[in-house]
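One structure below.
With one protein chain removed, the remaining protein chains of the complex are shown where they sit.
By letter and in written order, the chains are A and B; residue numbering begins at 1 in each of them.
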Amino acid sequence: MSVWFIAKREMQIGFRNPWSYSFLLLFSVFSISLLLIQSNQSMGFQGYTHATGTMINLTLYLLPMMTLLLGSFSLTAEKEDGSWTLLSTYALSSSSFLIGKFLGLSVVLLAILATGLGLYGVVGVWAGQPLTFSGVTAYVSFSAALLFLYLALAVVVGSLAKNRWQALTYGVGIWFVTVLAWPTLLIAVLNTLPYPVIKPALGLLTLFNPAELVRIVTVTRLGGGAVFGPDYYQWIDWINSQWGIATALVFGCFWMIGFLGLSSWIWERGRGRG
Amino acid sequence: MKKQPIFFGVLAAFVLATSVAGCGNAEPKPVAIDEKVDKCDTCNMLVHNNQYAVEMVQKNGKAMKFDDLGCLVSWTDKNGTEQVEAQFVRDYHTSEWVKIEEATYVFDQEIETPMAYNVISFKKKTDAEAFLAKHGHGELLTYDELLEHGWERNKDMMKKLMEKHKKGMSGGHGGASTDGQKMDGHGGASTDGHKTDGHGGMSNNGHSTGGSEMSGSGMKSGM
């Protein structure tokens, strides 16, 4: 019950929050500029091509960052403006508070995402882009998956950070490590390991990077799995099999439960001290 | 960042695991061939897991796979052997992995191998000798002799033959017949069945057996 209360409250705050409006604007502009970038030919989200690859990468630059900031700021705001102090006087567990926040934030972020992608589709059709239904749904699921996985991380960041500036630092840090510096860091670290260990180590570390994980699953589901070469064909066969989506969903649930659990532990610790 | 401890924990676990594993097997071991995706590191053909497939394990643990002993030799000729920790060949009859230094080799232009280098390997010298006795002709090579082997391919010999052949007579296929291109494996020997998988069949030595038949009712000298 309290989860629902917090979620509803979060939505009310979220849809009024100037941050949400600026990200709504940013993401809409971004979606339309995607169309401009790929205005030349044979585009949309059909199969794994240059256009698809570019779209995936541009989205990976923006969406995780947006989610991390909006999510963590919402939590630090509770600490900064004292509303958590007020809320904590009620019989409200940290976990239901955070789950409520998570759900409310998901709705707000999904609304931003839906607006942007809807604009992309409408303007795309109007401009004569050869968009397909399966292509658009693939792009929607790719973005939504990114959103949920990064939002769980954002809640951890929001629980750790004392204020907005700390949250910003941590958020940018996570974005930098998982998106921008990922290959550079991993190659530097993995090259110190013996050759036979590199592949399993890379595979395991990839499980902890939502950006890479979602990208690889998306490319594979688009039919491009073979591009990752013979080392990964068993993974690719698995992702392409009937269990692929189910595995991804189960993994996503574990991810969210895990990181929400971690944040409520952190939050609880803070509460004890406070 | 909360993820750091996880990262480092995982890395530490791996380093530990590998160092333990590293101490455990000082002996390099051959890695099994995955027919579905493994390709020859020289000629890029998919590698069949048969008695011709060979392997090299590098010092860093990287396994390179080759569909023909000749392809492995052409890799070491080009890249040198500083990186090489161990090389493995197969026993012709059992396809068991044997260290390259410990095997005995038989070379003959009539022996088909996937890339037509015509050298096969045996774990036991007696098996090699028995094969040679049955086969009729060819050379028995030890590892040291193998290093001196010229690796001239049947293809080159074929080319020369063809040119001579073309100059000599126009068209027709004369008496030169190939051997061992039977569609079905050869009755006698072990796991093969891959006769036409590779690019053997280069043997052109003018000995006509019944080998032109698609059937493989008996073991012809070609194999």
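Convention: a contact is a pair of C-beta atoms (placed from the backbone, for glycine too) under 8 Å apart; a residue touches a chain by one contact, two chains touch by 3 or more.
The rule is simple: contacts and distances are computed from a predicted model.
S.K.: What is the missing chain called in its UniProt entry, if the choices are "Transmembrane protein", "Right-handed parallel beta-helix repeat-containing protein", "Na+/H+ antiporter subunit E" or "Cytochrome bc1 complex cytochrome b subunit"?
M.R.: Cross-referencing UniProt, the chain left out corresponds to "Right-handed parallel beta-helix repeat-containing protein".
S.K.: Given that one chain is not shown, which residue among A:29, A:86, A:122 or A:253 touches it?
M.R.: Selected residue, touching the omitted chain: A:122.
S.K.: If the hidden chain were put back, which of A:3, A:34 or A:60 would touch it?
M.R.: Final answer for the missing-chain contact: A:60.
S.K.: Of the residues listed, A:34, A:68, A:174 or A:198, which one is in contact with the missing chain?
M.R.: Once the missing chain is taken into account, the touching residue is A:198.
S.K.: Residues of subunit A in contact with the chain that isn't shown?
M.R.: 11-12, 15-16, 20-21, 24, 40-42, 44, 47-53, 56-57, 60-61, 107-108, 110-122, 124-125, 128-133, 136-137, 140, 179-184, 186-187, 190-191, 195, 198-199, 202-203, 206, 211-212, 215-216, 219, 223-224, 226-233, 236
S.K.: For subunit B, which residues reach the chain that was dropped from this view?
M.R.: Counting over the whole complex, subunit B touches the hidden chain at residues 35-37, 39, 43-46, 48, 62, 155, 158-159, 162, 171-173, 177-178, 181, 183-184, 196-197, 199, 201-202, 204, 212-217.
The working rule: only the chains that are shown with their structure count from here on.
S.K.: Roughly how many whole angstrom separate the Cα centroids of subunit A and subunit B?
M.R.: Centre separation, subunit A to subunit B: 49 Å.
S.K.: Write out the stretch or stretches of subunit A touching subunit B in their complex.
M.R.: Touching subunit B from subunit A are residues 153, 156-157, 160, 170, 173-174, 177, 189, 193-197, 200-201, 204-205, 208, 230, 233, 262, 266.
S.K.: Would you tell me which residues of subunit B are touching subunit A in their complex?
M.R.: Touching subunit A: residues 1-3, 6-7, 10-11, 14-15, 17-18, 22, 34, 36-39, 58, 60-63 of subunit B.
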